[in-house]
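Written below as structure tokens is the structure these notes are about.
The complex appears here without one of its protein chains, the remainder shown in place.
All chains are identified by letter, namely A, B, C, D and E, in their written order; residue positions are counted from 1 within each chain.
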Amino acid sequence: MSVRDVVRRALAEDLGVLGDVSAALVPPDGRARGTITARAAGVVAGRLGALEAFRQVDEAIAVEWCLPDGSPVEPGSVIASIDGPLAPVLTAERTALNLVGRLSGIATLTRRYVEAAGPSVRILDTRKTGPGLRALEKAAVRAGGGANHRGSLSDGVLIKDNHLTGITITQALGRARQRWPRLLVEVECDTERQVKEAVEAGADAVLLDNMSPAQAAACVSLVAGRCRTEVSGGVSLETVAAYAEAGVDDISVGALTHSAPALDVGLDLLAGRAGGA
Amino acid sequence: MSVRDVVRRALAEDLGVLGDVSAALVPPDGRARGTITARAAGVVAGRLGALEAFRQVDEAIAVEWCLPDGSPVEPGSVIASIDGPLAPVLTAERTALNLVGRLSGIATLTRRYVEAAGPSVRILDTRKTGPGLRALEKAAVRAGGGANHRGSLSDGVLIKDNHLTGITITQALGRARQRWPRLLVEVECDTERQVKEAVEAGADAVLLDNMSPAQAAACVSLVAGRCRTEVSGGVSLETVAAYAEAGVDDISVGALTHSAPALDVGLDLLAGRAGGA
Amino acid sequence: MSVRDVVRRALAEDLGVLGDVSAALVPPDGRARGTITARAAGVVAGRLGALEAFRQVDEAIAVEWCLPDGSPVEPGSVIASIDGPLAPVLTAERTALNLVGRLSGIATLTRRYVEAAGPSVRILDTRKTGPGLRALEKAAVRAGGGANHRGSLSDGVLIKDNHLTGITITQALGRARQRWPRLLVEVECDTERQVKEAVEAGADAVLLDNMSPAQAAACVSLVAGRCRTEVSGGVSLETVAAYAEAGVDDISVGALTHSAPALDVGLDLLAGRAGGA
Amino acid sequence: MSVRDVVRRALAEDLGVLGDVSAALVPPDGRARGTITARAAGVVAGRLGALEAFRQVDEAIAVEWCLPDGSPVEPGSVIASIDGPLAPVLTAERTALNLVGRLSGIATLTRRYVEAAGPSVRILDTRKTGPGLRALEKAAVRAGGGANHRGSLSDGVLIKDNHLTGITITQALGRARQRWPRLLVEVECDTERQVKEAVEAGADAVLLDNMSPAQAAACVSLVAGRCRTEVSGGVSLETVAAYAEAGVDDISVGALTHSAPALDVGLDLLAGRAGGA
Amino acid sequence: MSVRDVVRRALAEDLGVLGDVSAALVPPDGRARGTITARAAGVVAGRLGALEAFRQVDEAIAVEWCLPDGSPVEPGSVIASIDGPLAPVLTAERTALNLVGRLSGIATLTRRYVEAAGPSVRILDTRKTGPGLRALEKAAVRAGGGANHRGSLSDGVLIKDNHLTGITITQALGRARQRWPRLLVEVECDTERQVKEAVEAGADAVLLDNMSPAQAAACVSLVAGRCRTEVSGGVSLETVAAYAEAGVDDISVGALTHSAPALDVGLDLLAGRAGGA
Partner (left out) sequence: MSVRDVVRRALAEDLGVLGDVSAALVPPDGRARGTITARAAGVVAGRLGALEAFRQVDEAIAVEWCLPDGSPVEPGSVIASIDGPLAPVLTAERTALNLVGRLSGIATLTRRYVEAAGPSVRILDTRKTGPGLRALEKAAVRAGGGANHRGSLSDGVLIKDNHLTGITITQALGRARQRWPRLLVEVECDTERQVKEAVEAGADAVLLDNMSPAQAAACVSLVAGRCRTEVSGGVSLETVAAYAEAGVDDISVGALTHSAPALDVGLDLLAGRAGGA
């Protein structure tokens, strides 16, 4: 659903009051045939957004999508082919490419973390997403082979340091169980002592915050399978394998969504004017 | 204006149906005193967004902003201090930090390009911005010392290859002058021949697309001050100085907005419960 | 957040093009002093909505709320006192009362179920809520002493009959675990055999669908504490105690939100015109 | 028009950030064939809303509606038949059923009042409707055989006690005529004396507020056909016939919209997977 | 309510992506003191819109409104005085003036019709209003001394030629009474014969369409006070008095809202910079 609104707002800000003043100059019978093509290696995502951008600008634009989200691409890989009236294709181009480039960037970085971590852990995203873009960015994480942490503050309880003013972990967990019987409860822990308390109080998961791989491994032993274990904070492509070896279930990485460079994608039109000799 | 809508949507997606289920667990009289602090070096931006996030969640949260947008920060620099009821501060935290982190990341990368390029050129952004976030991201570019290229398709004419199906640059420029007498007209050029035609036809600016510094320098000589010159495509922190030396007026860099890693910022609360002994 | 939008839409539909044509007739210096009063016994809810309605119509209306959401009321109980300019109080009246009446009706019915069921189970709501009103209605359920089931389709996995076309419960659970590692997974079961499969495949909860109390009790024995048990379908105020005795953890009741009669509440203004002799 | 917005908001709150996580588990080529079926006796309404819900989720879902709004149904009556891809049918199911169940509940209760009152009076609704849902709920009242009172505060003048601070009924009516020459003017009356004044001052209708049938009959005699008469307040299915016998023109009943229990409706899918043997 | 949305949209379209690029050039401590002044004679309207425009841009702008809507102005009349920070005053200026100019133009033209027609008739508006601006424009008509015809298609029944395909006026009136017992029913008539039928069938008003004053007078005689009479079509400032003399109750004039020239109003700032020597 959300993709419609995201595209509507993106087009509105790009069109302004006068609309696409440059596209207004092309011949009215001009025709655009071409492809959306990757210009770098990565993992593609954003199909729904790009389709919606072309559709909202002009339903007469035919788009054939060649690679489902999650497909690997190399420079030159054809992601989609386009055929339609020239002016609206040019008008929709940037909005469509911005979506594909940004979301493919997220999928690409996710895939790199997944591959670096190996099959024993799950790579999770965080709530550190672009304002108003979370549904799309979390879908891109899935396209890259990661899984989603909480979709929103409403989806699960995460008890952090800042929630523990004046109450113990055990008390907070009790309140959470009482108030939200149908939500997973996770506790952010900085020390083994906190992990011990959280597990004994019945947490569904512990978030091992800014620990070294060795510290994380010690906590995993301490948990001994009684709940899920997650590492968060300071994980990079270089260190992710070490955390995986520590035996945790999940590794969450804010960078997947807040610092992924866009994948370079472009629209290549065939030369020549439609209908022309 | 836009910042209100961006924050409203970001909060709506983060609150979901049940709201902040974790913050609902803290004592109702809990108080939050603390700071938003940089955890890495960079340039700060996003003040208005963060203020709006706290304000929309609870007007009782007092925020004192210490560093205007564009200020340099080091790890540990205090960006703002917060004082208010605990639960709403926790609820607004992520939305506020997401804005500051993302926009400061853009300002930081912009500053790096500006410094690498030196004072003889302007670093410009592009339309490769986050969907629905363009006004905020372009303000962050200004905070970083860059300047803004077109705000929208409605703000200026940019004649690209794809607009030139069946008509010449000269014809396209004539149409643009006729139809949009009050807009700057820029022509994207791949060759010196195109540059020559564009300048002679009266373009306000030429965009030298994917040229080497040497090619760009040749075009600058050819233009001879008759219009602005802009380089775009393939510019990196490593190469930007070479382009600056080529004598162009402007260098536009899509990466400023599509690939800037977020600046790491956090909310540090003082321990202790308000009203407590 | 949502309460602002709900009130904005409710006022927009009530004001139409000409606004409150009746309130336009009262003297401009008229003053309204009075109370929002219960006219039947129940449990009050909807404070935020009512406050927002008066605030959006005129910030000069002072409202003092006397009874927090969840408070029991008798006929004549004063819920809030109002003091402000007459015309806007009359304009906001119906919107405010509609919210309090409807949400208090939900809290009241919830309380009745909670009391009929006794302390051994939790009464849960469902997704059978008023379109666009879910956040407010689920808050009213909490005010009545119930707890919330899923806030949205995004908050938890619930595998129903209709999801099991061509795959087994075990397969579906496996997929759910793989795809959504951070969500509770519940399986709707019509038979003991399904319950057995679900529990053995590691479900977090089983939903016992349209079972008699005796059938439910048998399933509870079978589950033997390995996951949560929930009864749903055909539960009434008359039968809820029998289900509670069956030993289930949760009883979900769609009627809490889809069939709760409104609580009768009214606005009683003191006679006499402000400033008058 | 409004139905689009109501459905859009209902789907948005139900889909959240991650979307329908359960439907994501079904086979991509799964097909849903089945019916929307009544599970209790009543009067059906909500066709447009249900169609819109399926349409917004996936235009590939074919819905054939069998019973126009206002049709009586028995348990087992087929209201509509559905044929489409499985996952989106499951995603749209609850939103569609919530609309049909709620609006059919209103139509059903209206029909019961209409039948209890007999043909000599009109059963009217009030403004006590679900926030943001008034257009749909008032259409459901019409489907049940009732008629609509004011659509909004902008549609007609209703002078109540609270409007009469410092001015007489006659003065208020004069102002109303002067200011709103094209709107019906009705006066809420608690006593025969007020009725007399209202009629003599030229009211288009008098609202007999919280009167007994006998009091209402006396007022009807007093009015003697000079304007419409309406009874409101304290009318139940048990007493509505007595008010009808009192000779009033209209009986307005807030419960039609604020307290109608939902009609039980369900989606029954045929077993078996599409394309399967 | 509506005024907030109108102003929000007007500011959004005026600010674009980069905001007020000119106001960004003034000194940050600049102060604006001045007045909104009429530059032509007329009747002022639009106070709420202008206040809202300044408020939405910056709550620090103090506006003192001197002339309530409906006040006559001469060139030089001070409508409001402004005091606030310079940049936001300049940013809000055009939006505020556009509202005051346009709505005052409507009030001014209405006043001219009211004065030309004399006190025996009411001047009514129509639904020929600016898209999305009806509530504000109809308020401006009231400020000018006119009254409002239907606010929307939902406010009253108006049976026109095009509704009478295959049914008689009498039949249509019967249906209207049956279906909409609480709405005024008016019938558009081109001939005396139609007027006769409408009155005898019990219309609340007849709309005499495109008749000469003499024809209208004949119809007024025929109606003989049995319902309201309205003239519409072809009424100008020159002819309105003749129609008034024909004895009709109401004269509706589309030009009030679709063709009123704006009243010239301007913002005059005092020279000199705040705080300056």
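FYI, contacts are C-beta pairs under 8 Å (C-beta built on N, C-alpha and C of every residue); 3 or more make two chains touch, one makes a residue touch a chain.
Computed from a predicted structure; not experimentally measured.
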{"item": "Displayed partners of the chain not shown (whole complex)", "value": "A, B, C, D, E"}
{"item": "Candidate in contact with the missing chain, chosen from E:Q56, E:S77, E:T110 or E:S154", "value": "E:S154"}
{"item": "Option touching the unshown chain, where C:G16, C:P88, C:G145 or C:P261 are the choices", "value": "C:G16"}
{"item": "Sole residue of B:A12, B:A41, B:V78 or B:A147 that reaches the chain not shown, by the stated touch rule", "value": "B:A147"}
{"item": "Chain B residues touching the omitted chain (full complex)", "value": "122, 124, 142, 147-152, 154-156, 179-184, 205, 228, 249-250"}
{"item": "For chain C, the residues touching the chain missing from this view", "value": "13, 16-17"}
{"item": "Chain not shown, touching residues in chain E", "value": "6-7, 9-10, 13-27, 30, 32, 49, 86, 90-91, 93-95, 97-99, 101-102, 105, 127-135, 151-163, 165-167, 172, 175-176, 179-180, 183, 254-255, 258-259, 261-262, 267, 269, 271-273, 276"}
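Just so it is clear, only the chains that are shown with their structure count from here on.
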{"item": "Contact distance in steps, from chain B to chain D", "value": "1"}
{"item": "Third chains touching both chain B and chain A", "value": "C, D, E"}
{"item": "Chain B on chain C, rotation in degrees - Cα superposition, rounded to nearest 5", "value": "120"}
{"item": "Chain whose average C-alpha position is farthest from chain B's own", "value": "D"}
{"item": "Result of counting contacting C-beta pairs for B-E and A-C, higher pair", "value": "A-C"}
{"item": "Relative to chain E, chain with the most remote C-alpha centre", "value": "A"}
{"item": "Approximate Å spacing (C-alpha centroids) for the pair chain A, chain E", "value": "50"}
{"item": "For chain D paired with chain E, centre-to-centre distance based on mean C-alpha positions, whole Å", "value": "33"}
{"item": "Length of the line joining the C-alpha centres of chain C and chain E, rounded to whole Å", "value": "43"}
{"item": "Residue list for chain E, restricted to those that touch at least two other chains", "value": "16-17, 148, 151-152, 154-155"}
{"item": "Arrangement of touching chains [line / ring / star / complete / other]", "value": "complete"}
